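The block underneath contains the structure these notes are about, expressed in structure tokens.
With one protein chain withheld, the remaining protein chains of the complex are depicted in position.
Showing chain A:
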Amino acid sequence: MFLFVFACFLFGFIFLRAFLLVRKDVTYNEHKEKKYQHVKTLIVIGSGGHTAEMLRLVRSLNPKLYSPRTYILAKGDFTSESKIHVVEEALKCDNESNYNLERIPRSRNVGQSYFSSIFTTLYSILYCIPVMLIQRPNLILTNGPGTCIPICLIAFVMKIFYLCEGTTVFVESVCRVTSLSLSGKILLYFADVVIVQWPELQKKYKKTKYIGRLV
């Protein structure tokens, strides 16, 4: 009986918290009281064109404020790795770098069957949990695809239990003018901010933010 009541309270708490988090609009004042000296940043790197776009955005950040930086990338993605080193070289302050790389298993490989993808995605999610618990970032930056969903979902669940205060920011690709990617549609609910790069998209998805074309 006690267990039943406890379970009800627990699920009620989880549901209410999740509901409030999904409905919440990140306001500019959310973090101001905290007076950050620097923001621990997690950057999720996808593949190909997504890498180029994300790194262009990272390049614009003040490397002293958004530090340390951890890059999450898929195992076997070496092209992205070399591009990261190039950008970080440019971001060096006083000849010091403040970044590291963390590799996670891919949710799904190109051509992999959807059925087996369920298991590899689950494995990927489980793998990310200790990574996220150790990292506890203040800021998560991502622009999809694939690799970012486990990270963002875990961050959301951690927030439900007050284990993580990180702000999740998803930047939709410049390619997306009239439709959101699948990652974007999912993260409308689970990310704190979804940024789009065309006004047409912002009008279609009112929850998104448009701050001009970024790349």
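Here, a contact is a pair of C-beta atoms (placed from the backbone, for glycine too) under 8 Å apart; a residue touches a chain by one contact, two chains touch by 3 or more; residues count from 1.
Basically, contacts and distances are computed from a predicted model.
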{"item": "UniProt protein name of the chain not shown, from \"Acyl-CoA thioesterase 15\", \"Centromere protein O\", \"UDP-N-acetylglucosamine transferase subunit ALG13\" or \"dolichyl-P-Glc:Man9GlcNAc2-PP-dolichol alpha-1,3-glucosyltransferase\"", "value": "\"UDP-N-acetylglucosamine transferase subunit ALG13\""}
{"item": "Residue of A:12, A:49, A:76 or A:130 touching the missing chain in the full complex", "value": "A:49"}
{"item": "Option from A:6, A:36, A:161 or A:189 whose C-beta touches the chain left out", "value": "A:36"}
{"item": "Options A:42, A:104, A:128 or A:171, residue touching the unrepresented chain", "value": "A:171"}
{"item": "Hidden partner interface residues of chain A, rising order", "value": "26, 28, 30-32, 34-36, 39, 48-49, 52, 56-57, 59-62, 65-66, 138-139, 167, 169, 171, 173-179, 181, 193, 195, 197-198, 209, 211-215"}
